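The complex appears here without one of its protein chains, the remainder shown in place.
Letters A, B and C mark the chains in the order given here, with residues in each chain numbered from 1 onward.
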Amino acid sequence: MSLNYKTADWKSEKHVPVIDCPDSVSGEFAVTVTVGKEIAHPNTVEHHIRWIRLYFTPEEGLPVEIACFDFSAHGEGGALTSSTGSATVTLEKSGTFTATSYCNLHGLWESSKAVTVG
Amino acid sequence: MSLNYKTADWKSEKHVPVIDCPDSVSGEFAVTVTVGKEIAHPNTVEHHIRWIRLYFTPEEGLPVEIACFDFSAHGEGGALTSSTGSATVTLEKSGTFTATSYCNLHGLWESSKAVTVG
Amino acid sequence: MSLNYKTADWKSEKHVPVIDCPDSVSGEFAVTVTVGKEIAHPNTVEHHIRWIRLYFTPEEGLPVEIACFDFSAHGEGGALTSSTGSATVTLEKSGTFTATSYCNLHGLWESSKAVTVG
Partner (left out) sequence: MSLNYKTADWKSEKHVPVIDCPDSVSGEFAVTVTVGKEIAHPNTVEHHIRWIRLYFTPEEGLPVEIACFDFSAHGEGGALTSSTGSATVTLEKSGTFTATSYCNLHGLWESSKAVTVG
């Protein structure tokens, strides 16, 4: 049985990770991943987004892990980590970013975005 | 685009994670996950298994993350971490374990195993 | 300000990670790390051990990360991951293992164990 990664429109479903970066890139660029961009997700010890992981699949290639963001604090010590993170990336080839996210109560979610290196 | 998790017979394809635990469980039990159980995988800084992650999907439920094992040392300081790890787990319901693994050169792999709580 | 890693006798303080492996090793060997070996630690979404990380410092060398164990399930989907994990390791030189652990309410803890390669 394959893992069930759900997907949906992030504007109406708060669990879906959103990938923000230019459509066309060259050199170093920023990638921001966010769960709850339009509709905020709860952030409590009982119910929270634990992480977002970012992959890149070059055209005609295999997925490469780019970054993992753990959102560790959900109220402990009065601290909250929101479910968004940014990394800085360089790509040699065009391909597709895929972000996966995990809610401790509602499982695994996925979205993707194509990028052209030009 | 969904992430491409490859699968195959672990006896002939060295990348496939193997899940070892009883078929029928009650109370606390050990789960061992291994990449390269039959055919060893390289373990060098250039080519290695970086992690195995273990999920459990209860019947009629969503996936829950059980454990992540990072195999961090690939020769640095004369140390090697093999691509196997064990966790200790308790389940209330029957369902399916799924292990995913990541090779820095050959991407994502997946396998699963059903367990009955009785 | 340095991070406050607390230490204590694991037989009387439940947060201290315990490192179990032979005192003298050669070839591949198992290392098990456990929080709550003598006195169980709670395992609930509100209060749990989130991870144990294992390092090795060769004599006259710098610390190398060996493994990270994330204990991800604290009741979600009826699943519990206990705060113990095992890795398989090879060392070229004698030195010291150090385990660090994290309780979401009671912070960072540390212990260590010398190993001789012979």
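In this text, a contact is a pair of C-beta atoms (placed from the backbone, for glycine too) under 8 Å apart; a residue touches a chain by one contact, two chains touch by 3 or more.
No experiment lies behind these values; they were computed from the predicted model shown.
Between the chain not shown and the residues A:A8, A:L80 or A:A114, the one that touches is A:L80. Annotation for chain A: contacts to the undisplayed chain at residues 28, 32, 56-58, 61-73, 76-82, 84-93. By the touch rule set out above, chain C reaches the unshown chain at residues 1-5, 7, 50, 55, 57, 62-65, 96, 98, 100, 102, 104-108, 110, 112. Residues of chain B that touch the chain left out of the display are 45-46, 50, 72, 76, 104-105.
Heads up, the rule we're going with is that only the chains that are shown with their structure count from here on.
Of all residue numbers used at the contact between chain A and chain C, over half are used by both chains, marking a mostly same-residue interface.
For the pair chain A and chain B, the distance between mean C-alpha positions equals 22 Å. Taking each chain's centre as the average of its CA atoms, chain B and chain C sit 20 Å apart. In terms of their C-alpha centroids, the spacing between chain A and chain C amounts to 29 Å.
Taken residue by residue, chain B touches two or more other chains at 57, 62-65, whereas all remaining positions touch fewer.
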